[in-house]
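Yeah, one chain of the complex is gone here, protein chain that is, but the others are all in their spots.
On to chain A.
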C-alpha cells in the first residue's frame, strides 16, 4: 500500500526523474520577481490576459504530471504561479478548475480498466482485473501528492478563508473524486461492483489453494482506506459470506461439519488479517461467518452426530465444536442439554448391560471420560460450574435407576480394594468416592459396606487398619459423622475385644485351680445394633467348648454386670487336629457347626442325619450345609479329599449327596483322605445366598429408615416448634439421605403423634406442634 506519510512530505528524490522540473529559466526568474512586486501593491489591476496565461501554464504542468510527461515549468515557479493566481482571483474558481482536470483524468483512467468489459468475472480472471485496478491506483496518490504540493497555497487559503464545509483539502477532494468516478453510486449499489466481486473471488481462490498469494490485494485494501470505502466493502463481504456459506454441508455429521466450519473461519480470518489492515475487519468477518455457519442452523449441527463426536477419543474435536458453538447466543445451553442427554443415555446403557464384575471399573472410566470432556473439551465455557452441575444431576438420575445395584456394587468395590490380597491404592478409593457421591440411597451403601467390613474384621482379611480408617475419614467428610458412627464403633469393638482377651488371660492365670493345658481360644465381643444382624440359635455345645465359653461368660458378667452376651456360632471357627489314620495327621480349619459334627466321631464311628441333629441341636438347614461342606462335591475325583463319606442304607458309599437326600444317609469319617496340604481349610458354604443377603440388607435398611425419619421429624419440630404438614414434608425430604415417599412420612408422623412427640393443632388439622 502507498504510505501516506511519504506522500505528505515529498522531496524531489521521492519521484522519478520525469517529474523533476527543468532548470529554472530567466523568464521564470522574471515571473518570480513579478510576484514579489505584486505582493506589495495594494490594489493591483490584474489584466485578464495574465490570469488566463497563468492558468494555461498551470494546467499544462498538471497535465504533464498526470500524463507522466516532463514538467517544463519548475515546481517553485508553479508554486508561485498558484500563489499569485490564488491571490488575484477567487480561489474557489481555481479550485474548481483543478478538480475539473482531476475528474477528467479519473474518467480517462477508468476507461483503461473497463476496456474488456465482456470477460466474465471468475476465480481465474479476477486477478487480472485486480491487477489492472492496481495499475491505476499505484500512481494516482503519487501524482495527487505532487499536485497537492503545488497547490499548497491554495489549499491553505481556501481552508482558512472559507467556512464552506463542501470544500475539502485538495488531497481529500482528489480521493473523493476517484471514488466518485470509479465507484459511482456505491452507497446504494455496492453489490454490483466488479472490483468487490473480483476481491471476493480472489479470497475464495486463495482459500482453495493454500499456497496461492494475493497480488496487490494489500494495495487495493489500502486504496479502500484512502478513499473511505472500507465500510462499503465490509458490508459487501458480509453479504457475500452470507450467500456463500449459509445452509451448506448441513448433512455432514457434527464432527465433520465443525471441522469444515472451523477451517473456513480460520482461513478467511487469516486472509483478511493478512491483506486487510483494518483491525475491526477480522472481527466483523468472524461474526458474519459464525452467524451463517453456526448460529443459523445450530440445532441441526449439534444434533447431527453429537453422540459420536463425544464417543470419539479426539478431545480436540470436542473442544473445537464447543469453542464455536459457545459463541453463539444460547449455544452453550444447547450443548449442555445434549450433553445431559448423552450422559443419561450412556449411563443407563451401562446400568442395563454391564456385568456386576465390570460395573465399577466401566462406570469409573465413563466418569473420567466425562470429566475429561468437561475439563478439557468444554474448558472455554462461560459457566463451567453449571456444566459440572449438569454432570452431577445426570449421574444421579441414572445411578439409582436399577434399584440398589449401584450402591451395592460400589460398596463391593471398596471391599475388593480393602481386602488383604490386593494392593491398596489410594486412587482406587478416590474414584469410588466420586461415584459414591451420586448414590441417593447412601444408607443402602452403608449397609453393604458394613457387611463387608464385618467380614473383613471378623476373618482378619482387612488390608490395613490405616487404610480402613482413612476411608472412614473420607466417608465421614462426605456424609457427616452420623454416617460413619456405627462403622467406627465396629473398629472400637475389635480394639475392646483385644483388651478383653488380654485381661481374661490374666484373670485365668490368676486362678490357681486352672489346669495348665487349657484350650486356647480367643473371643470377640461385638456390640449389637452396630453390626449386621446375625442368626442366633442355641445348640448342644461339645464339652471342650462349653467349659471355655462358660468361663468367658462368667468373666464378662463380672466386668459388665448390665450386659448379656449371646454366642454367634455361625461366625465362630476352630482349628481341629485329625488323626486320619495311624501316622497321618491333618489340621482342619472349620466353622463351629463343622467342629461339632467332627467331634461327634470321637464317641461313635457312624452317625445318621437324625442322630446328628439330636446330638448337636444345630438348625436343620445349618446341619445340611455343614454335612455338604464336609462331604465336598459329588465329582468322582473328590473322593480323596472328602472328610466324611455318606453311606446308603445297605452300607455302600454314595457320592451323590445333595441337600435333598442328605437326611436319608448315615456318615462315617473318610480314613482314606489324602491332601498335600497340612492345614485343610474346609470350604465355607455361604452363610447366606446373595439373594437372601440382599433381602436382609434391604429389610435392615428399611427398618433403619423408619428411625431416621422419626429422628428427622423430631429434629425439625424441635427447632421449629410448629409447622404445617407440607412444610414439614419438604424439610424432611431435604434432610434425608435416601429417597422416601410422602406416604411413609405421613405414617411416621401419625406414629409420633401417638407417642406424644407431636400434636395436631386443634383448629388447623394440617398443622403440628412439638410436644416438649
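Going forward, contacts are C-beta pairs under 8 Å (C-beta built on N, C-alpha and C of every residue); 3 or more make two chains touch, one makes a residue touch a chain; residues count from 1.
Convention: contacts and distances are computed from a predicted model.
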item	value
Undisplayed chain, where the name is taken from the UniProt record, one of "RING-box protein 2", "Ras-related protein Rab-39B", "Proteasome subunit beta" or "Aminomethyltransferase"	"RING-box protein 2"
Options A:549, A:647 or A:753, residue touching the unrepresented chain	A:549
Hidden-chain contact residue, picked from the options A:481, A:511, A:558 or A:743	A:481
Which residue of A:124, A:211, A:423 or A:460 touches the chain not shown here	A:460
Options A:523, A:627, A:646 or A:736, residue touching the unrepresented chain	A:523
Contact partner of the left-out chain, one of A:362, A:572, A:608 or A:696	A:572
Positions on chain A where the hidden chain makes contact	420, 458-461, 481-482, 517, 519-529, 531, 534, 536, 542, 544-545, 548-549, 552, 556, 560-568, 571-580, 582, 585, 587, 589, 591, 595, 598-599, 601-602, 669, 678-679, 681, 684, 707, 710-712, 714-715, 718, 755, 757
